[in-house]
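Can you keep this structure in mind? I'll have questions shortly.
Removed: one protein chain of the complex. Kept in place: all other protein chains.
What follows is subunit A.
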């Protein structure tokens, strides 16, 4: 029990680190996932191919491998950034593939006639997507996007192995100080629970507000 009260600042730093990683990587994943989903339904063949390749590569690469590729690979090409930024990039890009597919399944639930009506009124592809199709697709993808972001929060633990300050990584410091491993992990688990339950709560509210009425 003392492990939390004695090391509150260590836990706090780790917790904030995970929150930061989760928030920034989520924003990146949502933005990129949105762009890639648009690509995948675009009338231009090369955009569709790019979107498909993006999803195939990122969704099928183990996240740890992707971390290695980004944190150790990119500096070799002269791109040197703080490890935290690299970690956000790796997490965000990886998760964007899943967001893209969730969005695309949502787009497929919108009846074809909605897009046809928008096009018949003279709206461009971008307007049709942003004004008519995506707002309706958004309603049905709230639950799967929530799950994907919860997975992201937990995946952020991998960043700890690359000396980015985050919640799981705190166990190393604490076990070196001789604290009981069970209690150390219990408090870490509680920290993750706070983050993931917050995400769930946000998405439950979103679903109540915007979800498809039945």
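In this section, a contact is a pair of C-beta atoms (placed from the backbone, for glycine too) under 8 Å apart; a residue touches a chain by one contact, two chains touch by 3 or more; residues count from 1.
Operating definition for what follows: contacts and distances are computed from a predicted model.
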Exercise for the section: Would you mind picking the UniProt name of the chain not drawn here, from "Protocatechuate 3,4-dioxygenase subunit alpha", "ATP-binding cassette domain-containing protein", "Anti-sigma-W factor RsiW" or "ABC-type polar-amino-acid transporter"? Expected result: "ABC-type polar-amino-acid transporter"
Problem - Of A:27, A:56, A:69 or A:121, the one touching the omitted chain in the full complex - result: A:121
Problem - Omitted-chain contact residue, chosen from A:61, A:105 or A:136 - result: A:136
Fill in the blank from the handout: Where subunit A meets the chain that is not shown, the residues are 43, 111, 113-114, 116-124, 127, 131-132, 135-136, 139
